[in-house]
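Note that one protein chain of the assembly has been removed; the remaining protein chains are unaltered in position.
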Amino acid sequence: MGHEPDNQSHGGMVTLYTPLNYSYARIIRQAIVDLCVHAGMSEFKTAQFEMAVDEASSLIFSAQERSAPEIRDAALPGELSVRLYQDGDQVVVELCHGGEPLEMGESASPENWFGEDDLEATGLFVIRRFVDGLSYQRGTPLGHCLRMSKKK
Amino acid sequence: MNTESALCFLFMLLSLALAGALFFLVARNRRLRAMRDAMLQEKEVIYSFVHDVSEVFIGDGSADMDQLLKRVLFYALRTAKAGAGAIYLRGEGNKLEPRAITGIFPPLSGRPDPGIDRAVSKSQHVEDMVRRQPVVFGEGLIGTVADLGTAELIADAERDVRVPQYAEDFLKVRSLVLVPMRFQQEVMGVLAVVNRVDGASFVQSDLNLLQSLADQASVSVHFVRLREALDAKQRLDRDLEIARKIQSLLLPKHLPRIPGFEVAASNIPALEVGGDYYDVIPIDETHWGLAIADVSGKGISGAIMMAICRSIIRSTAVGETSPSEVLRAVNRLMRADFTEDMFVSILYMVLDTEASTLTVARAGHERPILFRGDGSRASEVVESPGVAVGLGLPEQFDRTLQDRSVTLRAGDVVVACTDGITEAMNARQEEWGVENFLEAVSVSASEGAHSVINNLQQRVVRFIGEAPQYDDMTLIALRKLP
Partner (left out) sequence: MKECVIHREEHGHLDILHLDGSLDAYSFPRLEAALNQLRETNRNRVVLDCAGLDYISSAALGALIGFARRAREQNGDLKLAKLSPKIFNIVELLGFHKILEIHNEVDQAVKSFVG
């Protein structure tokens, strides 16, 4: 009968394309939560990964807003591609976008959070805290890609 | 008994025991091997299914649900050696709709259809029958499987009262398997197969295989559904965007100057861009038309209706000093395009700058308010009869609609709005109401038309707070300069 295919770990990649618009964030969150639960990730870890992915999406949305204000009013303001899949004992999310790349600079810890100030720094703090693997590649054929992974 | 025979006997016993043990082990091994084979077969089916389906799925990033379900059904029939099958998915309300059908799959909640005999293509007829009968959650075989989330194997369907018994041979159900399609806790549908092609009945291992397949398929179906929701939202957002663009083209960028008078207006679009608009139209040297309207439809269709309405008013208005004549023309020309539930309420007023009169024709719209500028702060509602455009019979519209005139004196203010203003709601579900509207106008009337509009706008926006608005809010104010 041959090899033992490990369909659980390389099974079904989920791909979504959403406009660069905050109103779509909840659909992205729904997808990541569903996949994490399906993969058997604990409730707490799922919530953490959900937040990391949501913060990352927000970073991308607001970066595009800043770089091209008319994007906010466009019907299809450019796209974010969201790819979710399991890889071994990890769940992986890849967010790819066009336009301006993210800065990916310093994180700001909660003592320095005031809400109006550097939102990117606070978002990055959350992402770095809640994911196991993080990488950002500018200018790939799919756009600028932010890859986050978390062990189940 | 001597030692030899005792030993012999012992030896025989031992051999028997050994043989027994060996036999037992071989049998168990065979069973285990059969189990392993079954599991491997199951795994192989699942593997090739997943591989095949994920290609469909990743492909161009927008998997078609029907294509996905066709694939699932194909694998299901092949695995269980079934002659026909169907996949029901949960739809609107508590219904399960057949989204994929292969082979002659008879309706399982059946009223036998007499038309079958006359049907030219029997298989098509049967498929139509199935498609026309959505299943209700909890009802019948399929509805029960969906409701309870437990699979059902009926090996001898002809003896089971739950299964409809058809007279026609090709419709007979001999055995069937129904498995729920579940993602996490939610049952999203049912996979059903009937009649093994080799005439045998379905068995437990068939059910197990189908359940595994359904479990795997459910994951894909769930995410395709999520994508469908995303696509639906995108289409809606796009429609709204277009509607907004159309509306911004319809509203005047600048209001014309009317000698001796002051006019101001504002429009606050709602979440679901309705069809509000206003306009100020030069009729002739001494006459100006002021229009404010509210279309029943929303989104693009509302915006288009408004565009048509605006065009008709504009073209009919030129040279016509009777507002009711203009609205009669609008009604005549637009009626044909309206469906049953569509209508437009319009308030059209003609200002005579020489005589200082305002003639009003009101097609079902909110009554305008006239504030006297003589310091009395008296306000009167300008009454005039008329039904909305698109409602009732044309003769009725023509007959009911009548012009009414008021004379404007220095400092007088006329304000008209759409019901989005008076019916604006706050988080506590309270309406802003006419009282607040009157109060806001009376306070600012002496400061000019622009002040009136600004004041009204500020107050209503503050009243609304964070509550979402589903109706455009439009205002227009006219003041005779003192």
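Should a chain be cited, it is by its letter among A and B, assigned in written order, with residues numbered from 1 in that chain.
Operating definition for what follows: contacts are C-beta pairs under 8 Å (C-beta built on N, C-alpha and C of every residue); 3 or more make two chains touch, one makes a residue touch a chain.
All figures in this text were calculated on a predicted structure; none of them were measured in a lab.
Colleague: Quickly run down the residues of subunit A that touch the omitted chain.
Modeller: 22-23, 25-26, 29-30, 43-44, 47-48, 50-51, 54-55, 58, 61-62, 109-111, 113-117, 119, 122-123, 125-126, 129-130
Colleague: Spell out the interface residues on subunit B facing the chain that's missing from view.
Modeller: Considering the whole complex, subunit B reaches the absent chain at 427, 465-466.
Methods note: only the chains that are shown with their structure count from here on.
Colleague: Cα centroid separation between subunit A and subunit B, in whole Å?
Modeller: Here the centre of subunit B sits 29 Å away from the centre of subunit A.
Colleague: Which residues of subunit B touch subunit A in their complex?
Modeller: 37, 40, 43-44, 46-47, 50-51, 53-54, 57-58, 61-62, 183-184, 216, 219-220, 222-223, 226-227, 229-230, 233-234, 237-238, 241-242
Colleague: Would you mind writing out the residues of subunit A in touch with subunit B in their complex?
Modeller: On the subunit A side, the touching residues are 1, 4-5, 7, 11-19, 21, 23-24, 27, 30-31, 34, 37-38, 73-76, 81.
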